[in-house]
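A single protein chain has been omitted; all remaining protein chains appear in their positions.
So, chain A:
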Amino acid sequence: MTGRARAKSRGRARGQETTAPGASLAQGEPAPPPDPGQLVGRGRQKGAPGPFSAEAVLQISAGFQQVKLGERGGRRRDFNDAGVNTRMAMEHVKESKSGTSGEAIRLSANFFRILSRPQWVLYQYHVDFNPPMEARRLRSALLFQHEETLGSARSFDGALLFLPKRLQNKETLLHSETRMGEKVQITVTLTNELPPTSPVCIQFYNIIFRRILRMLDMQQIGRNYYNPKDPLNIPQHRLTIWPGYTTTILQYESAIMLCTDVSHKVLRSETVLDFMVNLRQKTGDQRFSEICGKELIGLIVLTKYNNKTYRIDDIAWDHTPMNTFTKADKEVSFKDYYKSQYSLDIRDNNQVLLISNVKKMGSTQGPPPGPAMLIPELCFLTGLTDKMRADYTIMKDLDKHTKLEPQQRESRLNRFVASLHMNTDAQAELDKWGLSFDRELLKMTGRVLPGERIFQGSRSYDFNPMMAEWAKEMRGMPVISSPPIDKWFMFHTRRNVNEAMSLMQTLGKVSAPLGIRMQKAVMIEYDDQLESLLRALQHNVTPQTQMVVVVLASNRKDKYDSIKKYLCVDCPTPSQCVVARTLSKPQALMTIATKIALQMACKVGGELWSVEIPLKQLMIVGIDCYHDISAGRRSIGALVASLNQSMSRWYSKCVLQHKGQEIMDGLKMALCGALKDYMKFNNCLPSRIIVYRDGVGDGQLHSVVDYEVSQILDCIKSMGQDYVPKLTVVVVKKRISCRLFSLVTGKATNPPPGTVVDSVITRPEWYDFYIVSQHVRFGSVAPTHYNVVYDSSGLKPDHMQRLTYKLCHMYYNWQGIIRVPAPCQYAHKMAFLVGQSIHREPSMKLDDLLFYL
């Protein structure tokens, strides 16, 4: 009943967006025996060297062939990547993946143990109807006429039936009758017995748990549940926040546990139509359709008539609610349909419609359903746009509501589990299945890695590891090296001449103690207009120019974009933009000038600091991607690779993904480029390569394992037959629901930077660990999850963890420790710049510079 029009599909195919080819989910019938050729990305893997035998690959992939259960009977994506078993292919971590360094620390984590869980085996049956029945609902109705045989605890998706009990015979014959009196014979055949730890059983617990959240009157939006009764409003931005929870029940290292975290859903208290009307006023008619598409496409909407979410994939500019679609062989207009079906009046008959390509599979026969047409007036926006994310005031107001201190977070979680225990319906449902949860958060032990020492040339210093930054310690200390900046320009408007002058003076003051040699810049004035700014750049900037600093009059994105586009593509020159307002506070100018001086030094190839890295001939690679949800869903992949021992010089390459291509196809070339560059710098190829892959979404792990790893191996192989470096591939995940609390002071606080957890809450089938590397001043810190999916290096887990932590110290745009290894952050920064501003591949001439900082 979604008012789905079978209009011609105007949306684009979403080919590569989800997963790697070949990793198709089982559909409909129980999976056929896996065919090895089918499993590894259409046979693209050409006998890759390394520990992954053909058999291992088969086992890894076989996980996906497993039957998946959905809440409403349908099959869902495996968001927990439960089918990927990578650990068993790595000999050196089979026994233990724990590190040893550092001091023990008492922690608690946002996990609740399952105290008792069903002891039953889950029985899987295949159900056949004779004569065959089409409708799934009818099948269910017919089957459930036999409650006395099947019992009340059951789950049926139309073909597969799961029962907690074994029927007497392997094959059971049942007879039902339709409302029309038709007699139907049902054959229920036992096909499988699933032990309580099997993935299907665990999925089952999740389904039960979701039922329980529903009983607590929570609303499902996307994957999580939210409480709409107690909204937090931010009226000035028309935002409403619903507090809620993410929940996952999974087999963790030691036990099956419930992982639950506080989550906030941002909703807009206006309809899409309101939004469009507002936007039209702001932009004017001419630019409206272009800007409207950019803002809306990719957003998720809720509707006034059902509880589903839709993603806006396109806008049907030539459709209005007066258009018709075929419903039960009759043409009916959208307006009439919504009026008769839901008693909803559509007031604006001229609004354009939104298109959403419905992912759901249609019935087994017939074509998949066409795109759904949505009425803006009946849709509400959810979530934030990139534009809102970039808006400092909005984010500040949001943070006020959503940033929870560790103690607040802990008590909310405790209250949540308490409410489960208090609700009698919920308790009854849990009892029915024999599930019960602990009332307290999981307590465990982690380790805090020793602090790192920062080296700058011949000097070195320690810093307070609790604060995780060394801006103070670094003052007056020369950086490792910086090319002298002799020929550079500073552009400014007439209005900002004072700011530009004082920036110049202060830069002179701060650069000397930092060891950055800087001549006075040539000052150039430009009219505050895009064209004249570009003209000024074209006139003055030559290939000999080392650096361009632009003082911008306002925070206008189009100017920034044009400058970057020109100076990254057309006339490759390192550049630095700064908004005049930032320079207007005299008391902050020293700090800001210091930051700018450091940034300028990096951009021309300077090296700021380093930490000790006890591995030789090592190349660290960071990969991240940026998904441009608006402009045709073009994704951008970025690869950053270290070029020297101190990890202070980097090779950076960005590729734009082409249609029907995997991100890795382009990055393969980039990796080859990085290896060649490494050769140039070191006269040898690295003997050890460690790849940190960021930007892997939930449920996409298998595509990294199945496809990307072999692509990387291919690329290495192309460097020469006898070149066999040690390779490690680590998947980095920032957005996870795991939270850690330190119990050192008696109350819950953030764990100190350097906290590592590699047991209890990790996954048994992976070589994974968590590190809290950064320090946050407000709210709860989020650990980063590292999953080593491929490792032929034999590096000890302890060293892997420490190396990772060390790399978090190496991001030159922040004098402190960050959340992810520096190359990941560099890659992110570059992909973001290209995706947001340049939209093209930057010039090769900038490959060896951190031009995007």
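Throughout what follows, a contact is a pair of C-beta atoms (placed from the backbone, for glycine too) under 8 Å apart; a residue touches a chain by one contact, two chains touch by 3 or more; residues count from 1.
Here, contacts and distances are computed from a predicted model.
This complex has a chain not shown, and the name its UniProt record holds, of "Small RNA 2'-O-methyltransferase", "Ribosomal RNA-processing protein 43", "1-aminocyclopropane-1-carboxylate synthase" or "Proteasome subunit beta", is "Small RNA 2'-O-methyltransferase". Per the touch definition above, the residue from A:Asn206, A:Asn224 or A:Thr240 contacting the chain not shown is A:Thr240.
Contact with the omitted chain, checked across A:Ala316, A:Ala471, A:Cys571 or A:Leu656, is made by A:Ala471. For the chain left out of this panel, the touching residue among A:Cys577, A:Cys672 or A:Val724 is A:Cys577. In the complete complex, the residue from A:Tyr123, A:Tyr560 or A:Phe681 that touches the missing chain is A:Tyr560.
Contacts to the hidden chain, counted on chain A, fall at residues 152, 177, 179-182, 214-215, 217, 219, 221, 228-229, 231, 233, 235-236, 238, 240, 267, 269, 271, 273-274, 277-278, 281-284, 302-307, 328-329, 341-345, 347-349, 351, 377, 380, 392-393, 453, 455, 458-462, 471-477, 513, 554-557, 560, 577-579, 581-582, 585, 587-588, 590-592, 595, 612, 614-616, 777, 793-796, 799, 803, 813-814, 816, 818, 829.
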